[in-house]
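Provided herewith is a single structure, encoded as structure tokens, for subsequent inquiry.
Just one protein chain is left out here, and the rest sit where they should.
The block that comes next holds chain A.
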Amino acid sequence: MLELQGIRKSMGGQEVLRGVNLRVGPAERVVVIGRSGCGKSVMLRLIMGLLQPEAGSVVFEGKKLTGLSEEEWNPYRRKIGMLFQGAALFDSLSVFANLAFPLREQGERSEEVLRQKVAEALRIVSLSGTEEKMPAELSGGMKKRAALARAIISRPEIMLYDEPTTGLDPIVADSINRLILHLGKMFGMASIVVTHDMVSARMVGDRISYLHEGKIYFEGTPDQVDHCQDPLVRDFVRGHAEGIGITG
């Protein structure tokens, strides 16, 4: 349903992505892991059309999106949800207005329906009762969850999660992982999850892709990744720093 074909992208004069190929099937959950700064967030922004690649293309439901104008992207963006690494809540709007925003943009006018959907979404991310708070009054983890609620409230066909569990306590992190699984099972929502958290990666991923030096270096099921003998992948999965020359 979503495919990246040979994506290349330079950021700040340095080629970050050097031919990324990735496929996500319907209701499939793909986890992308990789070292900090390797271009995972850039990749998600390319899928959303927030950045344009220098080469290669993004194909969504058989339609090539790369090359569309900013406004032509919009109908597709509404089918793709994105959780930003930094939450990116609108800080002039209350939590309620943030969550209601996508629904209102899609034409929902009834306050009652909005109230009910927002309450439901907040309950899912265990933030019930924070409707009237402003984003500045939330903790980092709460912001992230509110942003997650905003991203899923209009039930996109595919969700892009940029480090959904970073900065959350283990219990909430677990509930977010369950939520990602649940959304996949209940609504057939496909997802791409960028994470450093191997627990989360094993739990939610149908497939794990390791992004290294601008390419998908390794791809496999969580089991295959765990048993992979490649030193780079092994070190990442087990959290060893040997590969980069800092040993204790």
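Heads up, the rule we're going with is that contacts are C-beta pairs under 8 Å (C-beta built on N, C-alpha and C of every residue); 3 or more make two chains touch, one makes a residue touch a chain; residues count from 1.
The rule we apply is simple: contacts and distances are computed from a predicted model.
Undergrad: Considering only the chain that is not displayed, what protein name does its UniProt record carry among "Ion-translocating oxidoreductase complex subunit C", "C-type cytochrome", "ABC transporter permease" or "Sarcosine oxidase subunit beta"?
TA: "ABC transporter permease"
Undergrad: Return the single residue from A:R18, A:R35, A:R78 or A:R155 that touches the missing chain.
TA: Checking the options A:R18, A:R35, A:R78 or A:R155, the one contacting the hidden chain is A:R78.
Undergrad: For the chain that's not shown, point to the residue among A:F101, A:F187 or A:Y217 touching it.
TA: Of these options, the touching residue for the absent chain is A:F101.
Undergrad: Looking at A:I7, A:V31 or A:M48, which makes contact with the chain not pictured?
TA: Spelled out, the listed residue whose C-beta touches the missing chain is A:M48.
Undergrad: Need a quick check: the contact residues on chain A for the chain that isn't drawn.
TA: Residues of chain A in touch with the missing chain: 45, 48-50, 70-71, 73-75, 77-78, 80, 82, 84, 86, 88-91, 101-102, 105, 147.
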